[in-house]
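Only one protein chain is missing from this complex, and each of the others stays in its spot.
Think of it as A, B and C in the order they're written, each chain with its own count starting at 1.
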């Protein structure tokens, strides 16, 4: 658990002065940020801006999870990493970039794959989870672990020139499974490795994700629960959609939930928990 | 002028592979990016994400202009700089961060204040200008210099929990003066130093600005000419507004333009070309 | 006899790639005995717009898992799903869920 900061230091007051001025945040909100821990699942195109802006804003503890290493093909969108970090674990590369920006944030890199074995134990240590992953099994895994441990889940995704964002399991709203009870057939799923993505699209979506995390952490509350925000970069259009409420029949958050512990999500989805399988097939 | 790249290198193909897959970009679009130069006016809350994502995407030449030095109070939103860069010129700090990310981008830092004396000569060397400045006189100066040298201007701004974005002087659309022929009374202008700003709001707006620059540079074209995009972070709402066309009576882009060379914009606006004056008064 | 109705169809998140990359379609559904509902619209789309690989769009008599349907900017679950009766000028969106990051 985070050590409770009793007050802001003089250095904090200087560093955060421009946001302390905001009536929506103020000293109270800033102290709440400093007492909040956030787990960022995935340090790629979404995770980089999320980690960057959460650290800059003074979140208390930031968990940075990624099993992968930095490659040249990441750098067009994964802007926390640099050329010199190629081959390094993304979690470590992201952590050292974040420390350069704000050394007062407690930064915990996890160079590992989130799995049914470790997810609950990890997520239980954090107050809010940001899903910045890149594949279907991980999205169901993160959702179920958040529902089982009662954590709000700020989830974004991006592909080609589009992005989507929703806050799940928040203030009585729906979870990911309420919306998507059955996983998509694997042959219908396109990931960034085969569909491509314009780097700044996850940039915009990740910043948006950081915003909603900060609103929840500071006590303002998110306006994206039971809402789907869709972004189309080609016509620069955002759209907010009213979603269904929490479903009484949901397998994990419903009244007679059948999912009471984590499962084998790769088997459930019929695909691997990575966005690389198809790339490997293509090469 | 930029040396015209005849083709993509093998390293380019690896680096940009995920965006080369996009039909909207492709190899042709990527080559256009590499032949485009962009001047970023201001390396603060907007300029940092703009520079970051333009460099990541492979823009050919990136001019980074700022007269200011990095301070601790910048770091909650100016995420290209780090704690170790305090006291350093922002233009230089931003340039070295951008080089870590993509050393193939030609990066030109300008540690100086944009002025009526140097603006035309600077802007003439670039294809597109991104206005990431923080004060009214500079916004008029950048606008007039872009109109006089025929460059599209991608302009964003942010304050508190709101942001605005428009593309000016683009494909026959209006310029900044068409919309705002008379500057606002100085006592009505609030800047980030006295109004505050949540760091991720310029983050979102700067990413959006980078997107529109990339769309123009790659030949897709922007959808934000003669449009105002307004963002309200509190209710996570974007809104697009249809603006007036180019005004025949505009003082700089109209039929009988009276502004045919740059003026004294501080006198015109009745305020200094910095966002610091008021902060100094307050201390 | 129900009169013909004009509706606006949109596809996104990649679903447009099944419809020649076109994101927006303005279509007119012909006059028929009963009012048009979503179930009939899905059949009409398959017959008239969907040229190939219907299994990437429909499954049984509904849309395949992973496509979200929106009726006038609301999740169709709030509107009666397959039973929703279409009105003239309705806006129907089919959006593929994205998973990339």
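As a convention for this text, contacts are C-beta pairs under 8 Å (C-beta built on N, C-alpha and C of every residue); 3 or more make two chains touch, one makes a residue touch a chain.
Since this is a predicted model, take the numbers as computed values, not measurements.
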Neighbouring displayed chains - absent chain, whole complex: B
Listed residues B:29, B:44 or B:82, member touching the removed chain: B:44
Given B:55, B:122 or B:158, the one touching the chain that is not displayed: B:158
Which residue of B:23, B:87, B:185 or B:219 touches the chain not shown here: B:185
In subunit B, positions touching the absent partner: 42, 44-47, 132-136, 139, 156-160, 162-164, 179-185, 187-192, 195, 197, 202, 228, 230, 232, 239-244, 275
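Operating definition for what follows: only the chains that are shown with their structure count from here on.
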Centroid distance [mean C-alpha coordinates] between subunit C and subunit B, Å: 40
Averaged-CA centre spacing for the pair subunit C and subunit A, given as whole angstrom: 31
Shared-contact residues (touching 2 or more other chains) in subunit B: none
